[in-house]
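One protein chain omitted, others in place.
Lettered A and B in written order, each chain numbered from 1.
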Amino acid sequence: MYPSAFDYSAPGSLEEALATLAELGDEGRVLAGGQSLIPMMKLRLAAPGHLVDINRVDELAHISESNGHLAVGALARHADVASSEAVSRHNHTVASAAPWVSDPLVRNRGTLCGSVAHCDPEGDWNSVMLAVGASVVARSSSGERVIPITDFVVDFFTNSLDPGEMVTEVRIPAYQGPAGGAYLKLERKVGDYATVGVATHLVLDGSGNVAEAGLGLTAVYGHNLKVTEAEEMMAGQTPGPELFAEAAAIAASACDPDDNVRGPAEYKRAVVAEYTRRGFAQALALARGEG
Amino acid sequence: MQITVNINGAGETRDVEPRRLLVDFIRSDAGLTGTHIGCDTSSCGACTVLLDGRPVKSCTVLAVQADGSEVKTVEGLAEGGELHPVQAAFKEHHGLQCGFCTPGMMLVGSALLEGNPDPTDEEVRWAISGNICRCTGYMNIVTAIQAAGGEGS
Partner (left out) sequence: MTTVHEPRTSPEVGGIGHSVRRKEDDRFIRGAGNYLDDLNLPGMLHMAILRSPVAHARINSIDSSAAMEIEGVLAVITGEALAAHGLAWMPTLSGDTQAVLATDKVRFQGQEVAVVIATDPYIAHDALSHIDVDYEELEAITTPQQSLATSTLIRDEKEGQTDNVAYTWEAGDQDSTDAAFAAAAKVVSLDTHYPRSHPAPLETCGVVADVNSITGQATIYMTSQAPHAIRTVFALVAGLPEEKIRIVTQDIGGGFGNKVPVYPGYVVATAASLLIGKPVKWIESRTENLISTGFARDFHMHAELALDGDNRITAMRAGILSDQGAFFSDAQPTQFRAGLFHICTGSYDFPAAHVTAQGAYTNKAPGGVAYRCSFRVTEASYLIERLVDNAAHEVGVDPADFRAQNFIREDQFPYLSPTGFVYDSGNYHGAMDKAKEMIGYDGWRARQAEQNADPDATKLIGIGVASFTEVVGAGPSRQYDILGLKMFDSAELRIHPTGKAILKLGVQTQGQGHETTFAQIVAEELGIPYSDIKVMYGDTDNTPYGLGTYASRSTPVGGAATAVVSRKIRAKAQKLAAHLLEAAEEDLDWEPGKFTVKGTDQSVTIQEVAFAAYTNHPVGMEAGLEGVTYYDPPNMTYPFGTYIVVVEVDTGDGTWKVLEMVAVDDCGVRINPMIVDGQIAGGLTEGFAKANMQWITFDDDGNCIGSNFMDYLVPTAWETPRYQLGETVTPSPHHPIGAKGVGESATVGSPAAFTNAVIDALWSRGVSNIDMPVLPHRVWGALNGVEVSP
C-alpha cells in the first residue's frame, strides 16, 4: 500500500522546525519515528497535508540526567531508551517498559516522545508516564511550556498541544528515596499492542511505608488511565499484599475496558487487578533492594 | 525532490516524490529486489535493511528520509564475492525454505552479531522477533545465526 501525496520539509535545526510548524499551523504534522504514522498513511487512515520531518534535528536525540530529572529528547528511539544506562539507573518502570514496546526493528526507529504525543490508549508509554509523574516539554516558535503528563493526555488520540507546537522532550522525575517500578504487559505476540498494560511505581519513605505510589493503565479506557484513587489510598500505608490487593480492586473498578476479540471487559478487569498486584510486588522488591 | 542514498557502497541519486517508500526506492529505482514486501503495517520485516547500521523496516521509512544515509541490503552482505558468515550458515543449517524472509533475517542476524558475537538462543529469538518467517519455525534460523557468530569469533 502507498500513502497519498503530501508536502515534506526536513528542517536541520529545532529553530527551523518550529518556524516551519508555525507557518503551517493545522496543516503541519511532525514526523519523528513514523512507526505509527506511516502505516496509518499507507492504509490511508491518515493523510496529512505536510510532514515536518525532525529526524535531522540532532539536538533532540538526547537521553540525559539533569536538574533532578531524566530527559528523553524527541529523537531518542525506543531502542536507545531500552539500552540506556541512564534510564536503567533512573527509573525502573521506564526501563521495564522499553523492551516491550512493539518489536526490535520498530524500536530502532520509533521514538518515546512520538508515542507519548500519539496518545493511543493502547500505547504503552503514557501509562508509564502517568505512573511516574512525568512532564512533557512543548515548544513552538513563541516559546516553551512544561506540561504535566496528566494535562497532556486529553483523550483518545488527543493531546493538549496547540497548532505549531511540538514535543521536544519528556521529563521523568528522579526517585526521592528507595523506589521501584514495573510495566507488565499482556500481549498476544511481540509487536502486538497491549490487551492490558499496567505501570506501577512505588517510592518508600524512611520507615519503609509508601511515600509515593503511581499506577497507570493501558488499553482499558478511552485513554491511558492514571488511577489516582489507588495512588492516594496507598500513600503513607505499609506496602504488602493486602495493600496491593486493595489498589488492584480500585484499579479494576476504575477502568472501563471494551469487550472485543482480546476478551470481555470482565477478563480485562481481572488482568488489571492481577497485574497491579504483581507489578507492585515487583516494585516493592526493587525498592527494598531484593529485585 | 532529489535524493542520494548510498546503497551497498554505491550512491543512488533520483528525483522522488516525498511519499515514495524507501522499499520502493530500493526495489524499483535501484533495482535491488532482494528486499521484499510482506505486509503494509510494519509487522513482518521482509523489507528489513540496515539504515546507517541499524535494522529497520524499509516499508515504514520514506525514501527522502534516507537522503544522505547508508543503506545495506542483502545484496551488500557478501564482500568481494565472499559470503558473509550469516549467509553461509543459513545454507549450512537449513535456515531458509521459501527464502522470502531470509534477507531480513540475515541482516538482523548480522547486526546482532556485530555487537554480540556469541548470542544465546533467547537473545537471537528476541533480536529476530520483528521478523516473521512462515516456513521454518525459526529453529534453524536461530541455529544458523548462532553458528555464524561462532564462525566470526
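Just so we're on the same page, a contact is a pair of C-beta atoms (placed from the backbone, for glycine too) under 8 Å apart; a residue touches a chain by one contact, two chains touch by 3 or more.
Quick caveat: nothing in here was measured; it's all calculated off a predicted structure.
The hidden chain, counted over the whole complex, makes contact with A, B.
Contact with the chain not shown here comes from a single listed residue; of B:L22, B:A46, B:L113 or B:A147, that residue is B:A46.
Contact residues of subunit A toward the unshown chain are 1-2, 4-5, 43-44, 103, 186, 188-193, 195, 261-264, 266-268, 270-271, 274-275, 278.
Looking at subunit B, the residues touching the absent chain are 17, 19-20, 27-28, 32-41, 43-44, 46, 73-75, 77-78, 83, 87-88, 90-92, 94, 96-103, 106, 121, 124-126, 128-142.
FYI, only the chains that are shown with their structure count from here on.
Inter-chain centre distance (subunit A to subunit B, centres taken as mean C-alpha positions): 29 Å. Taken together, the subunit B residues at the contact with subunit A in this complex read 1, 17-19, 21, 40-43, 45, 48, 54-57, 59-62, 64-65, 67, 108, 126-131.
Subunit A makes touch with subunit B in their complex at residues 1-8, 10, 31, 34-35, 38-39, 41-43, 51, 53, 55, 79, 102-106, 108-109, 190-191.
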